[in-house]
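For this view, one protein chain was removed and the others were kept in their places.
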Amino acid sequence: MASITIERVAKSFGEVRALAEVDLTVADGEFLALLGPSGCGKTTLLRIVAGLESQTTGRVLIGARDVSALPPRKRGLAMVFQNYAVFPHLTVYENVAFGLRMARADKARIAAQVEKAAALLHIEALLRRHPAQLSGGQRQRVAVARALAVEPAVLLMDEPLSNLDALLRLEMRAELKAVLSEAGTTTIYVTHDQTEAMGLADRIAVMQAGRIEQIGSPSEIYDRPATRFVGGFVGSPPMNFLELPVQDGKVDLGGLALAAPPGAGARVLLGLRGEDIALARPAEAGFAFTLKVAELLGPQVLLTGVAAGGQPLRIVLPAAGPLPPLTAGGDILLKPDPARLRWMNEAGKALEGSP
Amino acid sequence: MSEARPPSSNRALLWAGVAVLCAWTLLPIYLLALGALGGREIVSQWPKPFAPLGLSLQTLGTFLAIEGVWRATWVSVKAAALTMAMALALGVPAGYALARFRFRGAGAYRVLILMTRAFPVAILALPLTVSFIRLGVYDTPLGVALVHAVLATPFATLVCASLFMGIPKELEEAAWVFGCSRFTGFLRVVLPLALPGIAAASIFAFVLSWNEVFAASVLTVRQRTLTAYLLSVLSESPLHLQFAGGLVLIVPSVLFIFLVRRRLFAMWGIGNR
Partner (left out) sequence: MREPKALPYLLIAPSALFLTGLFLIPLAQTAVLAFQESGGAWGLGNLRRMTDELNFPDALANTFKVVLLAVPLQLVLALGMTMALRNIRRGRDLLVWVWSIPLGISDLAAGLVWLAILNDQGWLNSALFRLGLIAQPQAWLTYETPAALLAAIVIAEIWRATAIVFVILLAGVQLLPKEYEEAADVFGATPWQRFFRITVPLLKPSIQTALILRTVLAFEMFAMAMALGGRNFPVLVSEAFNAQYFSQDYGVAAAYAVLVMTISVAATVLYLVALRVPAEQR
């Protein structure tokens, strides 16, 4: 077991800067998700930790050891690849045993470790087969077993579930969480799927354009996004952002006056989760929302429309609760949960003092 | 991508090896060119120069005046062009059939095509001599091209099949929906997309014929292709003439390889499937 320290790591491909100077520490035994859209640099960062890519500047430490100049095989880590990279010419057993063989472990230990990893991933029955005879989900299990069999100090996972279909992905996600929490390995997990990151990780680092936008626990990331980007990327539907004028210490939200946050300029951004908005009761103060489309999504209803001078807004209401008439063009009076307003400046940075 | 930096000594070794391999490939061609363009004198010169100082317009003139070589070159060009035409005419439709239809006999046809690879096809020119004399194509560029097309057609067929397979069927179906027939759809949608690959395949057919020695030698007497001509004069003609012929043989091949360099892999990679 070991921590991972990334110090001012930058990476350029010729003129293109893939990573600005990134600092990141993953504690011993921690599960950290690198979350971001494609091209944000998350995979590059992971590959730099693995040693598959060399950083332009900065260094990587595993435990106290500087591994920046070491090739992957000397870094003492294991990895699960996006396309699994389960060797097609080897049996499942030989695949799972591969890392141990390379480390010249003795036969008995290899057998024991393979058995253990296979049991953990429920692939005991597949050990004699070749990868071509396995389904995608089974190959995925083999890839994870291969990584766990070496009992690595550090486990790296590069979008390991992205090639599975939706149902299988859900199933594997739960299973991964159970297996990895049992193993207690320090893990970096790259994904572009925010539900995956939220469900699995102890902490999430949200990346964009080669930089880390925010690091925090899933609930911090969800409830208190540090930037407009994070709020917009995490959550489904994403957080709403309304650009509002500030006057005399008050912010006008489509007719509803809210106390301006400390540090507000002439205009502020109000971040609001769709589920933090409710119907205003009769005679209660609220802001006007013009409904365009209503979609029933199982337990919830998603309403898409405009508010505060034509700005788009999406709200989520429980399908079981009281619902307004769902006709397009109808006006609805809404009120936000005052404890869950997320204030940001015009540049999209959270204002201090905002919850 | 670059793995955590290999030591610079390895890097130097790598580049040294690369340089040696380049020299190994290019130097012999350069020396042949010296011999070919250096005129009659260079053959007897000792020790031979490594710099192209002896070259002059006069020696170049000698090179261009070697009549036998140029006459044979013209025959070679005709035979190669005919080979190319036949390989395309036969290979494009067959490749399309293999790529787009599942039909009984497709397997047998594939076996026939692959068989041509396991056999030294050119040797089959031996029994063909008699029938070619009877058909009146013996000692003509057409006769040579017929045998060369046996070599080139399977190749063109496989290349075309893989090219057409690489073009989504949906594109063609879209063309049909918008009013094309199978044939016009092929002409307007598939062919333009496959054209670069087909061009490369035809260049290969050309080079295949251009380079073939055995069948060309067996099937010609007076209308010799360049290869057949050079083979027949090997033991009698002066060396500089042989070198000149060699250079004329090589130069187009080098240019052709340059033209199709980006497609080499697509063409030879097909052997794996």
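Here are some notes:
The first chain written gets the first letter, and so on, giving A and B; residue counts start at 1 in each chain.
Everything that follows uses one rule, which is that a contact is a pair of C-beta atoms (placed from the backbone, for glycine too) under 8 Å apart; a residue touches a chain by one contact, two chains touch by 3 or more.
Fair warning: this is a prediction, and the values are worked out from it, not measured in the lab.
Per the touch definition above, the residue from A:35, A:52, A:291 or A:350 contacting the chain not shown is A:52.
Touch with the chain omitted from the figure is made, among A:146, A:192 or A:314, by A:146. The chain omitted from view is touched by exactly one of A:132, A:266 or A:283, namely A:132. For chain A, the residues touching the chain absent from view are 50-52, 71-73, 77-79, 81-85, 87-89, 98-99, 102-103, 129-130, 132-133, 146, 150, 156.
Although one chain is not displayed, chain B still touches it through residues 1, 3, 6, 14, 17-18, 21-22, 24-26, 28-29, 31-32, 34-35, 43-50, 86, 89-91, 93-94, 96-98, 100-101, 103, 105-106, 109, 112-113, 115-129, 146-147, 149-150, 153-154, 157, 176, 182, 207, 210-214, 217-218, 227, 230-231, 234-235, 239, 242-243, 245-246, 249-250, 252-254, 256-258, 261, 264-266, 268-269, 271-272.
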